[in-house]
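Shown here: the complex without one of its protein chains, the others still in place.
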Amino acid sequence: MYWYHYLGLAALVVFAVAMLWHFLRLIREGNPKDFSKKTGNLVKAEAYAYTTAMMPNHKETAYLHIPTFTAGALFHIGTFISILLFAVFFFISPAQFPLWLSRILTVCILAGAACGTGLLIKRMVVKKMRDLSHLDDYLSNFLTTLFQLFTILYLMLPHMFAPVYYIEVTVLLLYMPIGKLRHVLYFFAARYHLGRFYGWRNVWPPKK
Amino acid sequence: MEKLTTEQIDKALHLLKMRPDSKLETHLNACVHCGLCAESCMYYKTLHDDRYMPARKVELVAALYRKYCTLIGRVAPFLVNARPLDEQMAEEMTDALFGACTMCGRCVKHCSIGVDIAYVVHFGRRMLAAMGLVPATLQATVDAALQTGNNMAIPTADFVDTIQWMEEDLQDECGSEARIPLNETDKNILYTLNPREPKFFPLSIAALAKIFFAAKESWTISTDMYDVTNYGLFSGNNEHAKSIAKRLHDEVFNKHCKILVLGECGHGSRANRWEGPNYLQHSYEFETITAVELINTYIREGRIKLDKSLNQELVTLHDPCNLVRNGGLESELRYTISQSVTHFKEMTPHGIDNFCCGGGGGQLAMSEYNERRIAIGKIKADQIRNTGAKVVVTPCHNCVDQLIQLNNIYKLNVKIKTIAEIVADALVLE
Partner (left out) sequence: MAELNFDGDGFLTNPEVWNDEVALQIAQADGIEMTDKHWAVVRVIRNNFNEKGNAPMIRTICKETGLKLKDIYELFPLGPARGACRVAGLPKPDGCV
């Protein structure tokens, strides 16, 4: 392990502690107490909320916006692969990756980075998106897209890009808990509360 | 607007700082500004004003949250858009949260993340209410309910006179055994009304009385407390909402009834069925159901007989947001309609995806934003026109009133009926 490995590891610990703090705060605050008489099934509603409810045919934000929805999905896939690789890199150096695997991963992540860039441009160009956005929105996208690009570079040229890759990851991990990237946690919390709300009133899962 | 006093600001911030559970915390932290909710909102779709995107409404409250409840918001407000509560903010909040949201929750159901936008909007209204910034016309409706026991300030003598008039009409049709029993005790059902019925549109009272007569129901209406509405739900003043809900709750005990039946009123049903127990902080000791569920049960159990050939015109159904997307009665409504009319056509979209009539969230009571209400109603008008229906049925008097206006302005040429009215038209008396 080199110094930059330790740097990345330290950032990971800080990130984990910060997100754990967010998580424990939610747990401490607890569910809202609902005194009304429940009519639905919470388990089924939660299952729906985390799965089918997000399918493109169930969600207008998806089926009315297929290009953006697809770009968003690919951007997220690229990010997940990159995160997975970040963990793997502690055990296997990218230099040891077989070429075919590196190439497949590169293509997948590149697609994600391209979509991330596209979404960033959309945010800057489309007026309603610009009006909705703040520094945090641009920075969050930028750091994530950059993370994907550096993952690719590190995969292809491990010796040259190792330090800069870990520095980028460190910045990203430290920024995540304070910017909107903390939706990595709050996304699941929001879907939980939504499933609970609709499930309590027998709205979800839909009846047809 | 007038300068905010420190006291006003403190009251609003107090609400924000004492977040009672993880729900508010979650929804104020979850939005990623993807902006895709815009096209799910009637206001944005019609007015194309960026400020009315659902995400922007959440952002107003979230910006305050970041300013006063997060470290990063205090240290680097420019980075995460943390904003102070000042006159500018209060003005923007009033315009967007009171003036440009029916709290229909359509954006909530479709949100990429699952942010309960309507819940955040309601919370924002609570902050505005704490500062005394509820729009005057909405507050007047709440005040009328608090002071007189019904939101149209109808004197008891006038109410009784109207009910007797409807009873006479009913008896002309069904015989002297058909009644509208007032202030009787130990009945099965305590029935409630939207004050708009006795004041201006009493036919729905007679229609429901006819259904009760056919079902041989034991029921009563209390002249002391019959108002099903609760505009405290919309004004954001939970204390007001609580006192209004408590009166109806207590009246069930006063009249020794077993079931509280909520008249055809979307927000009133929500306020008493789902929110009431939480305002009062205890579960209700009696059953609380909506008129929609009651009629549905009568049909299923064979307590009333319907001949749907008596309703021959093409009918469509408007799903009130508070009964369907926020109340779970989608299939109950459809079953009742399927048993009551010969020809039925759904709107596109419908059910839990339906568009609001445009008059929800207290909009109908707020003259301040009338033009917007009529403008966004065009979406509903077009939906209705596209079905080709001659009759629009909806179990909500608030929706009925908005639809009457849309019918007139957009020249739809339809009749608008409540569920009780369409069912009563198909009723076969034995």
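The first chain written gets the first letter, and so on, giving A and B; residue counts start at 1 in each chain.
As a working rule, a residue touches a chain if its C-beta (ideal position, glycine included) is under 8 Å from a C-beta of that chain, and two chains touch if they have at least 3 such contacts.
All of these numbers come straight from a predicted model, not from anything done at the bench.
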item: Chain not shown, its touching partners among those shown; value: B
item: Hidden partner chain, touching residue among B:T70, B:T137, B:Q171 or B:T223; value: B:T137
item: Residue in contact with the excluded chain [from B:N188, B:Q312, B:N370 or B:N386]; value: B:N370
item: Selected residue (touches chain absent from view) among B:W165, B:Y335 or B:Y410; value: B:W165
item: Contact set of subunit B toward the excluded chain (per top definition); value: 137, 140-141, 144, 151-154, 158, 161-162, 165, 194-196, 198-203, 229, 265, 364-371, 397-398, 401, 404-405, 407-408
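Following the convention adopted for this analysis, only the chains that are shown with their structure count from here on.
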item: Centre distance in Å when subunit A and subunit B are each reduced to the mean of their C-alpha atoms; value: 37
item: Residue numbers on subunit A that touch subunit B, as the complex places them; value: 22, 25-27, 29-37, 39-40, 49, 59-62, 64-65, 68-69, 72, 126-129, 131-137, 139, 178-180, 182-183, 186-187, 189-195, 197-198, 201-203, 206-208
item: Complex interface listing, subunit B residues touching subunit A; value: 19-23, 25-27, 29-40, 50-51, 53, 55-56, 59, 71-72, 78-81, 108-116, 119, 273-278, 280-284, 288, 324-328, 330-331, 351-353
